[in-house]
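Missing here is one protein chain; the remaining ones are kept as they sit in the complex.
Should a chain be cited, it is by its letter among A and B, assigned in written order, with residues numbered from 1 in that chain.
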Amino acid sequence: MTFSGLALALEWNLQPAASRLAAEIQDLHEYVMILCAAIFVGVFGFMFWSVYAHRKSKGHQAEEFHEHTTVEMLWTAIPALILVLIAWPATRLVVAQKDTTAADLTVKVTGIQWKWAYDYLKGEGEGISLISTLSTPREQIEGRAPKGEHYLLEVDNELVVPVNKKIRMITTAADVVHSWWVPAFGAKQDAIPGFLRDTWFRAEKTGVFRGQCAELCGKEHGFMPIVVRVVSQEDYSKWVGERKKALLAQADDPSRKWSLEELKARGEKVYAANCIACHQASGQGSPAVKAPALAGNKFVTAEPGPIDTVLNGRPNTAMQAFGRQLSDTEIAAVITYVRNSWGNKASDVQPAEVKARRK
Amino acid sequence: MTQNASTHGRQQHYSVPQPAPWPIMGSAALLLMAIGGVFVMNGTRAGWASIGAGFLLLVYMMVRWFGDVIRESEGGKYGGWEDLSFRWGMSWFIFSEVMFFGAFFAALFWARVYSVPDLGSIESNALMWPGFAPRWPSAGPAFEEQFTPMAAWGIPAINTLLLLSSGVTVTLAHWALKENDRRQLVLFLALTVALGVLFIGLQAYEYGHAIRELNLKLSTGIYGSTFYMLTGFHGFHVTCGAIMLTVILVRCIRGHFTPDHHFGFEGVAWYWHFVDVVWLGLFIFVYWL
Partner (left out) sequence: MSAVIDHDHAHGHHDHHGGYGGIMRWITTTNHKDIGTLYLWFSFLMFGVGGIMAVVIRAELFSPGLQFVNPDFFNQLTTMHGLIMIFGAIMPAFVGFANWQIPMMIGAPDMAFARLNNWSFWLLPFAATLLALSFLMPGGAPGVGWTMYAPLTVQMGMGMDFTIFAVHLLGMSSILGAINIITTILNLRAPGMTLLRMPLFVWTWLITAYLLLAVMPVLAGAVTMTLTDRHFGTTFFNAAGGGDPVLYQHIFWFFGHPEVYVVALPAFGVISQVIPAFSRKPLFGYASMVYATSAIAILSFIVWAHHMYTTGIPVSGQLFFMYATILIAVPTGVKVFNWVATMWKGSLSFETPMLFALGFLFMFTLGGFTGLVLALVPVDIQLQDTYYVVAHFHYVMVAGALFAAFAGIYFWLPKWTGKMYDETLGKIHFWLTLVFLNMIFFVQHFLGLAGMPRRIPDYPLMFETWNKISSLGAFGMGLAQLLFLYIVVKCIRSGAPAPQKPWEGADSLEWTHLPTPVPYHSFETPPVLH
């Protein structure tokens, strides 16, 4: 296909490491591979020698021996010793990997079907939240447009962290198990709904690092990338400042009254970004996740509109709580949109109404 | 066979049964029940018809299949060699049942030792479940109603006594059989069945009490889940055991079995002891501790 695809395609080892942990994992892997290769050559050297030299067609006569205690003891003991040689460096690395104390920055990452929500909990940037969704257009996936360089590995909002700082990632999930993984950092941690787990990394290079969700989480599991932008300390502080300012500027005034058309236009965007995966662009729903059709749906058009459903989700279904992910305005907009699309006809929903129903 | 030869004498022929349609009938019955079950669980009431048909077929199949076995046994087809097979078979079947219960006990221990404490840890309280106190019994951090856990020293304790004594009576019946004392045999066996039925009755009463007065349901979080799954599967096994005992009782009344050839009796007795032991585990870990 594209040139870059072919050039990268001959990768046959782990991705280049961007953290010491990842580099050490790579070393451990190579060390073990060399040991295994040596054993392999030894064992199959013997086998192929037999195959060559002890063939019947060469007239070799079978000997009758079928036991040899010393040899058997040896080939029990020697592998056991080799295992100790392997276990020792592995143990050291495990202990290092699990040590999430003394972090400079703590970020909580929540896996949601099918996006990642990041909350900066502690350290510089505390209070920042962002939601990170695949940004590769559907046309590329469906083959209606040429695929870009970072096909399937690009998102709207990247996780931004400073270089050379210990970042603790607390993982959890809103619906099913996901797994947060960036190969270059050697960090992978499952995100378990309702539970908190953690891992850490210290990126030693600036740049953009990409990974994917590594636990089957439903139909869009393959479309849930992770992109981390590692920047210098100054750039990071600058980013935090901008982010905070933007947050203030962006915040819609929830008491403002919007027109139906305004809400619908905004809602269409929100719908495309958040709801399409399950309820489809056509509003027909998808049986794969038991998402009902919203088109022609009486519950949707009934008063006062499915505000609670969208705010709080439905427990034990794929319908997630959007209250935390979307602003009052966005929720009002998307509800207005679904109430007035695909032949549905109903009144608009104003941000103030959503705000009133928040618990 | 050397060990067989010493205990059971040299027997040259092993009885291999004739072809039979019962197995495939059983499979068909299970298929019907499974399909019906799926439809019922997903809100299609018509599934009940399929479950019913499957169940009837299953019962018919069992009656015929066991009927064949009983006939073969009474017809003298089973000597010591076959008898030993039945013993191995039944023991390992019971072992597999133990492992089945193991899965549910594992769930109980996991909830008590890991998941509930983890959900109530400091960080979890701060970021996920504010205010959740990790105390057992627990129905989890999102359970909002009130419920009362089961007390051990009421009906459950009585039930323990009932089951333990039924273990004794079935053994007395066995001794009577070995002495060829048919009257005692029938008496103690009938007593065993009665104790079993009483146990089931009390268990059913207790369920009613739990649901109505304690607000304890299958959906009462992990406590309700483990409580009803464990006791429910146990109760189901007791029911099966009681039915099996009843069949054996009828066979005893009809004069089946001899003092040295009665594996049908023993197999059921083993099974009964097994449900007994499981109950002890339940009593200790579900009700008491």
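The rule we apply is simple: contacts are C-beta pairs under 8 Å (C-beta built on N, C-alpha and C of every residue); 3 or more make two chains touch, one makes a residue touch a chain.
Computed from a predicted structure; not experimentally measured.
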item: Neighbouring displayed chains - absent chain, whole complex; value: A, B
item: Hidden partner chain, touching residue among B:Ala103, B:Leu164, B:Ala204 or B:Leu280; value: B:Ala103
item: Contact partner of the left-out chain, one of A:Thr106, A:Ser132 or A:Gln212; value: A:Gln212
item: Hidden-chain contact residue, picked from the options A:Lys188, A:Arg324 or A:Arg357; value: A:Lys188
item: For chain B, residues in touch with the removed chain; value: 1-2, 4-5, 8-24, 26-28, 30-31, 34-35, 37-39, 41-42, 65, 76-81, 84-85, 88-89, 92-93, 95-97, 99-104, 106-107, 110-111, 114-116, 118-119, 138-143, 217-219, 221-226, 228-229, 260
item: Touching residues (missing chain, whole complex) on chain A; value: 1-2, 4-6, 8-15, 21-22, 24-25, 28-29, 32-33, 36, 39-40, 43-44, 46-47, 50-51, 54-57, 60-68, 71-72, 75-76, 79-80, 83, 86-87, 90-91, 93-95, 97-98, 140-143, 147, 149-153, 171, 175-177, 179, 181, 183, 186-190, 192-195, 197-198, 211-223, 286-290, 315-318
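The working rule: only the chains that are shown with their structure count from here on.
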item: Between chain B and chain A, distance of the C-alpha-averaged centres to the nearest whole Å; value: 44
item: Residues of chain A defined as touching chain B within the complex; value: 108, 121, 170, 172, 194-196, 315
item: Residues on chain B engaged by chain A in the complex (per definition of touch); value: 115, 118-119, 123-124, 127-129, 142
